[in-house]
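Since the structure comes first, as structure tokens, the remarks are kept for the end.
Omission of a single protein chain aside, the complex is shown with its protein chains in their original locations.
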Amino acid sequence: MGPESPAGYSCKPVTKVTIDDFVFSGLGIPGNTTNIINAAVTPAFAAQFPGVNGLGISAARLDLAPGGVIPMHTHPGASELLIVARGRITSGFISSANNVYYKTLKKGDSIVLPQGLLHFQVNAAKIHSVAFVSFSSPVPGLQILDFALFANNLPSLLVEKTTFLDDAQVKKLKAVLGGTG
Amino acid sequence: MGPESPAGYSCKPVTKVTIDDFVFSGLGIPGNTTNIINAAVTPAFAAQFPGVNGLGISAARLDLAPGGVIPMHTHPGASELLIVARGRITSGFISSANNVYYKTLKKGDSIVLPQGLLHFQVNAAKIHSVAFVSFSSPVPGLQILDFALFANNLPSLLVEKTTFLDDAQVKKLKAVLGGTG
Amino acid sequence: MGPESPAGYSCKPVTKVTIDDFVFSGLGIPGNTTNIINAAVTPAFAAQFPGVNGLGISAARLDLAPGGVIPMHTHPGASELLIVARGRITSGFISSANNVYYKTLKKGDSIVLPQGLLHFQVNAAKIHSVAFVSFSSPVPGLQILDFALFANNLPSLLVEKTTFLDDAQVKKLKAVLGGTG
Amino acid sequence: MGPESPAGYSCKPVTKVTIDDFVFSGLGIPGNTTNIINAAVTPAFAAQFPGVNGLGISAARLDLAPGGVIPMHTHPGASELLIVARGRITSGFISSANNVYYKTLKKGDSIVLPQGLLHFQVNAAKIHSVAFVSFSSPVPGLQILDFALFANNLPSLLVEKTTFLDDAQVKKLKAVLGGTG
Amino acid sequence: MGPESPAGYSCKPVTKVTIDDFVFSGLGIPGNTTNIINAAVTPAFAAQFPGVNGLGISAARLDLAPGGVIPMHTHPGASELLIVARGRITSGFISSANNVYYKTLKKGDSIVLPQGLLHFQVNAAKIHSVAFVSFSSPVPGLQILDFALFANNLPSLLVEKTTFLDDAQVKKLKAVLGGTG
Partner (left out) sequence: MGPESPAGYSCKPVTKVTIDDFVFSGLGIPGNTTNIINAAVTPAFAAQFPGVNGLGISAARLDLAPGGVIPMHTHPGASELLIVARGRITSGFISSANNVYYKTLKKGDSIVLPQGLLHFQVNAAKIHSVAFVSFSSPVPGLQILDFALFANNLPSLLVEKTTFLDDAQVKKLKAVLGGTG
């Protein structure tokens, strides 16, 4: 891919384009859920799947082991449409008007999660659950709340002032997630 | 849904919105493939799934029985991203530069099909294959080539003049697909 | 022009821009209609007329000798507005709902052809007819149905499976249009 | 047409749509040039040609009698592409960087005039000249400089303060164009 | 205002439009900062200032008493540009790549906060500070993190599972902010 502009990456010359630019196999491989959230997100954004550049769409695969959770997060640049491919998943979002919308979805159910709003997925089955999600942009972005608050060098004092979380709570999660300050 | 404008349907009042507006169960139900193409498209566009109105995304389910084919078609208003959920599917498109791009995809593989270009899906497995597809618009539209040419009242003479198909061929397919003229 | 991105070409430095970047003379020259369709399309897209880059518009000239036809085609990236400058032209399109809309237009009549839908132009006069068309994008694209099906290496078997055309018909048109497979 | 929103008018129900919604004959009729500018603009915007609603394009016809002038004006909502259909026309625009670009165009020549910039057309032939123009929006708008300054109730004092024109000049043109204040 | 569509509200008839539709006085009035955050946001979104409907822009006023904080929040539908009008304000955001960007701004300084990302403002002066902010949409939306997590009926268990916050912390803030569940 060429340099990035606000509208996406520069295009590959047509003479070098092959069918393999439009095909991506990564979503067929289960993500590694041996981690703190017992879950994994496998993205097929423009960075992983350059063929979606400029086409207004991208995708991802969610794997949730028993007890798995995709924690509260947002996509700053896209709405999301999720379909459950295996198991059962509780998913929902909180609106700009601060209303809560969530439901437990069975295999084959879809939910749409509007752009930029906090949302989550929780495995509601005793088995490994899988969902395929798509986005209304090739570069949806992903901001996981806990990573934004606790996994970087944002000073604890600033976190506490702007979230009203207790110092002990902030320090505890910074320790778990590798944050500093 | 309220009246339609170029940007979509009027919005439901927030006080009447529930989680069920954002959830759709239709993609979990196999489409009926007992038909001429041994295949079915189950759409979750704004007309079927009003929750996607204004959100830049929609979806559909493809069912392909053995020998099934989603015939050559376009979506005038959206790019498409397909993921194979079961079986094997040969899918591809023809570009504006008249190049052909297609591949046989296995379970978990994805392909992106750019907006407005002719594309197709053919079952490449001996079993019933399934794909989930998403679109970069809540109203992608769907124009199936054979229906456009042979399943309405477009006069045979005009079809022949503008496609170079033989009269016998046009008449034969008009008979099959219920077209007149 | 510089490299292409999804939003168009890189811009020329302002100091090198002259009035000639914004002027195009190609639409004043009749296209050569000595061909199989007795017709010609002369484009003024961004590739021919770089001044339209980023401006949301482009144009073309249609020449139709007696008996001339612009065959069934789509513009994946733009709506089209046609005005008859000479002669009489029958033009129309097929909608996403599979409805047919067409009419014979006299000099001075306009028709609008929505983005991505199959449409056509046929000379309805005994004289050479001319139309000027404009597009809602500098890069409207152009997919001519017969070229997409019969003028490349898309295997005949795939064409037949996805269009229900007879093998003889496909082979005949592939031979005429130089396709292989 | 239904009520207007920022994205255009509400759509007509599909069952009531006919080919006549997509066809407009007004551009075939010469505008009346017996007026102060010896010229006429015949618009085919969404207000006159509802079929362009939501399609990103519209058109107009310019008639310039000998000596005719389409005075300095802007289209706040669209770029313009002009093609000379008869005669010779001098057209040009002034850029944001205050550079001047103009040329005398012969029959068949095109010029593109970027969105929102002051531009003009002057008949450069001794005969009646005609141009067809198209716009990158169904609602391009039209702000004629002299009408904006002198043909409404904007107080002369405010005109003078904000344009540095002399009081006598402002009063003279207000008198000609029917302005007050 | 008329009914809302994804592109905004229906337009007022031109004959009823007056200058007062385009003028808003609410940003001149200090917000009431006698509250838990010692701060106030006064919006001039389309809901408060209908004149911005369809125009791609809106605004707000921030008042921060000594010790005041606009807590961590996002605007799902717009980027924000802030200018300090009085005092000193520490403002910043966390990127999709989880990088932290913040700075203490003095009177006259501006900061731009990209769409959909978590950001905050903290009074860095001992006096009442004021900022004017503008947004790249008439309906930017506003999701305040603590309100989304603790001021509605999202069950504590779900909050805890999706944020890793301790039960005591969640219960404490739900009590402060009026949340249930």
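Every chain is named by a letter (A, B, C, D and E) in the order it is written, and numbering of its residues begins at 1.
Convention: a residue touches a chain if its C-beta (ideal position, glycine included) is under 8 Å from a C-beta of that chain, and two chains touch if they have at least 3 such contacts.
Source: prediction; values computed, not measured.
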Absent-chain contact - pick from E:A78, E:L118 or E:V139: E:A78
Interface with the undisplayed chain - residues on chain A: 3-7
Interface with the undisplayed chain - residues on chain D: 69, 71-72, 74-77, 90, 94, 96, 98-100, 102, 114-118, 120, 122, 141-149, 151-154, 158, 161-166, 169, 172-173, 176
Missing-chain contacts mapped onto chain E: 14, 17-20, 22-25, 27-29, 44, 49, 51-52, 55-59, 78-81, 83-85, 92-93, 95, 97, 99, 101-103, 105-115, 132, 134-137
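FYI, only the chains that are shown with their structure count from here on.
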Chain-contact steps, minimal, separating chain D from chain A: 2
Of C-D and B-D, whichever chain pair has more C-beta contact pairs: C-D
Where chain A and chain E are represented by their mean Cα positions, the distance between them in whole Å: 24
Rounded Å distance, chain C centre to chain E centre (Cα mean): 48
Residue list for chain B, restricted to those that touch at least two other chains: 5-7, 55, 99, 102, 114-115
